[in-house]
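With one protein chain withheld, the remaining protein chains of the complex are depicted in position.
Right, chain A next:
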């Protein structure tokens, strides 16, 4: 690697990688245009969100991580691998926050082999602990994309038909060393409805493009670390439901604390730590009881070990409703004194505000910061929510 002049090196590859994007936007600086590309992509995605799209909410995702020699490259700081691990930590947290009843597994590829280091599981803490321990992984040899895909497929195949199946590949290498024809694997992924997306850390690789295209996933090459983060976090939004994904009604339990006013709760053992090596099961009061068999758990969501019922809390499910019921879209309009102040943050509009944003549902006007805040974080339009004719979020809208 060109380590004497890392700046120029980064700029050059950056240029190569952004070739297509830069072309559309011919004048302008590289830094500015990266921020621009991210911002534009965000708006485009935002506008695509609408009521009534069927999404795969019960997601089962394998993250297949390249741990080959190419990941030790320093074009991301400190290395591609370290940068990836750091970003993945934040990703796991956010993913489970937004996809409360989904699961992630992790597979690594190095030395032409694939290794499953974490089975599908639904608890961010477990994943983050694992990622922290991964930094000692030896980055050797070439990856085998086929082996990684086959391993994930074997596990995803076993899932019930209403489960959304996905693979996310993070690939630093430009080559893959496969035992047989990878096209056969791609065909079976397609047949089993597994959506494969790839984030490339270097340059475009033909087979990755084929994989993503055929399975309905997306393929992107990062421009720099902030773009990497943006691409990764795009995977947090649940994808449209795959064709052939069956829908069903799933029986679930909503445990509540068992307490009778005025009485002390008995000390009981929880089921979650019964056979865990590092944390012993403790006698505690409180906890969540399976409404079907009364086993106790100290955390939700969880699948009851005794009777198999999925246990969740109502706010857990509510965390993902905004994917299905997004806030009304805002339209950019030229500021012509339509309103003195922003309806949300109460900021006075002035000459600097050339563009303001109008809610297409309630007709109130917002500043650009509120537009971003409402659509990225809040997911409820303050104008719609304070108006008796628009406050109810329904899918029929």
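Just so it is clear, a contact is a pair of C-beta atoms (placed from the backbone, for glycine too) under 8 Å apart; a residue touches a chain by one contact, two chains touch by 3 or more; residues count from 1.
We adopt the following convention: contacts and distances are computed from a predicted model.
Taken from the listed names "Ras-related protein Rab-8A", "Anaphase-promoting complex subunit 11", "General transcription factor IIH subunit 3" or "Dynactin subunit 4", the protein name that UniProt assigns to the chain not shown is "General transcription factor IIH subunit 3".
Contact with the undisplayed chain is limited, among A:139, A:201, A:328 or A:370, to A:370. Checked against the full complex, the candidates A:121, A:203, A:345 or A:360 give a single residue touching the omitted chain, namely A:345. Residue-level contact of chain A with the missing chain is found at 52, 54-55, 57-58, 101, 161-162, 241, 246-257, 259, 291-292, 309, 312-315, 317-322, 324-325, 340-347, 369-370, 373-374, 377-382, 384-388, 391-393, 395.
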